[in-house]
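With one protein chain removed, the remaining protein chains of the complex are shown where they sit.
Chain lettering (A, B and C) follows the sequence in which the chains are written, and residue indices restart at 1 in each chain.
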């Protein structure tokens, strides 16, 4: 097994570039876009003075005023619907849904309205809106505030879905989402907000549907999304120590999915683990694993393995919660097994 | 390629047994259970005198009265929530959601409440409720009345999900669902209601989580759900004519999934197509395909292929709608390709 | 009795034409269904014409409406052309949505129609969002949200109505209270009353006879003026009745409403007869009305023929328009 010096993508480490947190990157993306385009506005619960409970939007109301950073009642379905209507009539709303768990309340507006209006109208109407929400467990927030439900909206034709892992990607994907003519949903990992990384000051976008190889490797591919990218990178470090060279591929968007890049990496390494924080059953890992197992069938030396959240409501107790999310150690074990090293 | 006489399961054809339609089987299951247990009731829109728009519940209100067959306002979230509360306090509700497309409105009550209450309460409370709803396109009903969204609730720990294909399975799975101590969701294909099949008069249940081989075969496995079972059976007929022996496996429930039976069939035939009417991306086929590709990895002669609804909002026009759902012809083509017959 | 000024009867003749067009359209739709020429189902608006026409006559072309599963009347009243409507109902490429939407999803941005909606109450958010957009763009438009009494069961409406009131948005919620949601009488599905509900959410509310087009139009005009002035949202409660079944296939209705009730509404409360009677009382000659009806009937027939002969979209279109 070879272990070359890994290349780490510029979105993970780039010398001499300004460092921002993931949260600051989101804030900056929105602020820059709002300066550029007066039609963009934000609506959500406690988004204005409070800047959201995660403080990600802090300061925006000072610059753009309460007319463009709008505090709403606790009415998730309502604000999603209002976003759809505003988007259809010339505005570019960013709807803020505090916890991804509350997307349960916006499914009708997103799925039966936002996703279908362009198609149902024969291409006449469009819904250029962004729905920002969060994902991720491990905050001792229990079952109703810890889910990563991005598989659902990824399942629906007419929606695009981004799940940035790094501050760099967060800014670039958010800008792409805001400029897109379609409804785009962005899932931000709550624990990623304080993570720092290089974020260029200049305007850039990351096209929706383009994966990034976050680390190159030869022996095994770790396809990882959102915070699981860090888990995978850390597993790759540990694997390097024992001579297994892991490639880490971040799809960055689930819809559209950059199947080509995933399959190419699988063909190169011939072994794959797909890691995502959503529930494993009927989720994101199933799609990616079957796309890869199909596309790289004749190249694979081992079955494509999947690691998602344990199939339980996320428990509150730290003694239990920590068992539910894939860890670097588990990834290492699985990788060793696939590489015949146990 | 061998082509033995196929065995067809008793749920597809059994001589001398009474024939009922799929709709009658559902009706009979509910009626029999309601006679047995006075705690069972039905709540939903137009379920009483109208017997639902599909007429499936016709007659129940005459026998059980409007106190147990309750017409509700057009409040899907509300009736789901009321079902949860009633189930927690000793009743056994059957909540009727007319179109599966409207499950968008009950996601919070089903996912954040029903699915999690037993776990969150440390096993003290339970939610023995059934949510009946529909799936399936091809009725010229357009994008908001044609979806098969069963992947979503299958993704959620704490829920069980059944998708019967035959009248026999419909009765047995409905009874199992009603007697289960957990929230169970049943998706009934709208076009299946008039389909006839053998349904024994006696009381029987089909355990949740047990697949059935609907037709035995040697050369290729067609894993098919709900109405796609008929598509698969019809494809199997056509394949038999050209000497390809197809096994048709119906998982019958997506959650729990009888992975063992699926994998066993895949090992036997070494080729698999998974067919489901839901959207293909991030849906049911991805889960089943990756379970099989993993479990039968060393037995497979070809990649596991998937066929789901085309990734578009279901269009109204017959000229377009008919292109969106997998057909027997497409299955035959795919099977021939996998068997190296093109 | 003094003669009406000619301009007045002309206006009301135009209103009558609009209402008659809807009636003729729905009759033709029913025929298409009965003749197995229309795919799927349709929910006919017959009997409720005064609501759509009364409201839309008080709107400008660029004002927005959102519509429902029972939406043909709204679309036509807002200015849609009968030929492209029928083409849509038949799934043809010439339809307003290239056949992709069908009866329940007709949208036409050129007449401000943001689309019919097959989710009961599902357009309340869209109309309210359009009103927010109007306010932010300072465009001076108004958004009208049509929905049935059954939609009062959907929580979404109360969520957005509250925001409309808080933010003083130029939106009018028009409740088409036709006594039934599908096969269930409203008394089984709605407690309290609509006007008090509106007040509870800070909405101005007005009740009107939905069979009297002049009353509907007058009431709407006031609410529109209010909205344009920046005085905020309102509810217009219109009492009305659907003459047909819930949809074209709902033929045997006696189990949920009596033939007598139907007969009485049709005989006494037909919005077309009521306006026609008023017109003749005001010296419009019956012949003028007959002529108008004949012309509209001819147009509708021509439109049906157009739609029947129009081509389906190319099967390849199935994958277009998923994304803009």
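Convention: contacts are C-beta pairs under 8 Å (C-beta built on N, C-alpha and C of every residue); 3 or more make two chains touch, one makes a residue touch a chain.
Remember, predicted model here, so these are calculated numbers, not experimental data.
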item: Contact list for the unshown chain, restricted to visible chains; value: A, B, C
item: Candidates B:75, B:154, B:253 or B:270 - the one touching the absent chain; value: B:75
item: Contact with the hidden chain (one of A:143, A:208, A:231 or A:291); value: A:143
item: Touch with the omitted chain, as defined above, among A:32, A:46 or A:301; value: A:46
item: Option from B:100, B:128, B:251 or B:313 whose C-beta touches the chain left out; value: B:128
item: For chain A, the residues touching the chain missing from this view; value: 45-46, 49-50, 53, 71-75, 77-78, 101-102, 139-145, 310-313, 315-320, 323-324
item: Positions on chain C where the hidden chain makes contact; value: 153-159, 162, 165-166, 188-194, 196-203
item: In chain B, positions touching the absent partner; value: 39, 41, 67, 72-73, 75, 77-91, 93, 108-109, 112-113, 117-128, 157-158, 160, 181-182
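By our rule, only the chains that are shown with their structure count from here on.
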item: Pair exhibiting more inter-chain C-beta contacts, B-C or A-C; value: A-C
item: Farthest-lying chain, centroid of Cα atoms versus that of chain A; value: C
item: Identifier of the chain whose CA centre is least distant from the whole-structure CA centre; value: B
item: Distance from the mean Cα position of chain B to that of chain A, given in whole angstrom; value: 31
item: Separation of chain B from chain C, taking each centre as the mean of its C-alpha atoms, in whole Å; value: 37
item: Distance from the mean Cα position of chain C to that of chain A, given in whole angstrom; value: 42
item: Chain A, residues touching no fewer than two other chains; value: 108, 112, 119-120, 157-158
item: Of all residues in chain C, the ones touching two or more other chains; value: 97-101, 105, 117, 119, 122, 155, 322
